[in-house]
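A single protein chain has been omitted from the complex, and every remaining protein chain is retained in its original position.
Let's look at chain A:
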Amino acid sequence: MSTKSKTLDSASKIKLNDSVWKKAFSSNAEWPDKEEFLDVIYWMRQAIGIVLGLCWGLLPLKGFLGLLLFVVVNAAVIYFYVSSIQNVDEEEFGGMWEITKEGFMTSFAGFLVTWIIMYTGLHGTSSL
């Protein structure tokens, strides 16, 4: 009996995850659970951080410009996603600042790590 309920539990979890993925990639989705939407923003930020780190390392972008561009692109993508694709009322989530802040530091650290490692591997021997 307990194993059956456990299997049902995990099945419903998988279904829930599926629907979150679907909602994240469709426009104007309904987000009754605030946490769910903020989680999507959080993980999106992490992915953006890593992708930008890889790109900046490959190019390679150097100096303050790289850091500034990361902040601008990161904030712009999230702003565009929230206001144009999902069309959510930002006040529901405590204002645009709360959404802009969500997972920023972690994403910044992830970006720095991938940027530094890519840069070291590909261009590490030449100096700035």
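Note that a contact is a pair of C-beta atoms (placed from the backbone, for glycine too) under 8 Å apart; a residue touches a chain by one contact, two chains touch by 3 or more; residues count from 1.
In this section, contacts and distances are computed from a predicted model.
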| item | value |
| --- | --- |
| Hidden chain of the complex, named as in its UniProt record, picked from "Calcium load-activated calcium channel", "Ras-related protein Rab-5", "ubiquitinyl hydrolase 1" or "LYR motif-containing protein 4" | "Calcium load-activated calcium channel" |
| Contact with the hidden chain (one of A:A29, A:L67 or A:I85) | A:L67 |
| Candidate in contact with the missing chain, chosen from A:S27, A:N87 or A:T120 | A:T120 |
| Residues from chain A at the interface with the omitted partner, ascending | 35, 38, 42, 46, 49, 56-57, 60-64, 66-67, 105-107, 109-110, 112-113, 115-117, 119-121, 123-125, 127-128 |
